[in-house]
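Down below is the structure, laid out as structure tokens.
The complex appears here minus one protein chain, its other protein chains still in place.
== chain A ==
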Amino acid sequence: MHSQTRVYYPYVSPFDPCPPMRVKTYVVPPNLFIQFQPPGLPQFSAPEALRHGVLWPALYSPYEGRDRKGRERK
């Protein structure tokens, strides 16, 4: 499956007061890529589905948060 994170590289001015954050990320969750859910998608087991909050792996979006330095947690 493709990554749910996108990166971009904001413009950095030579006159920015703080050390620049050269890489920024944002999330593109799977709902953006499904126009209308097709029937018969593979399913998690019932306990797995409960833990993930969704029955279908295709709709699962993990998010571990960013650390305090602004980096994504793996």
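Here, a residue touches a chain if its C-beta (ideal position, glycine included) is under 8 Å from a C-beta of that chain, and two chains touch if they have at least 3 such contacts; residues count from 1.
The criterion applied here is as follows: contacts and distances are computed from a predicted model.
For the chain of the complex excluded from view, the name given in UniProt is "Manganese catalase family protein" [choices: "Cytochrome c oxidase subunit 1", "Phosphate transport system permease protein PstA", "ABC transporter ATP-binding protein" or "Manganese catalase family protein"]. Interface with the hidden chain, as seen from chain A, comprises residues 2-3, 6-11, 22-24, 26-29, 32-33.
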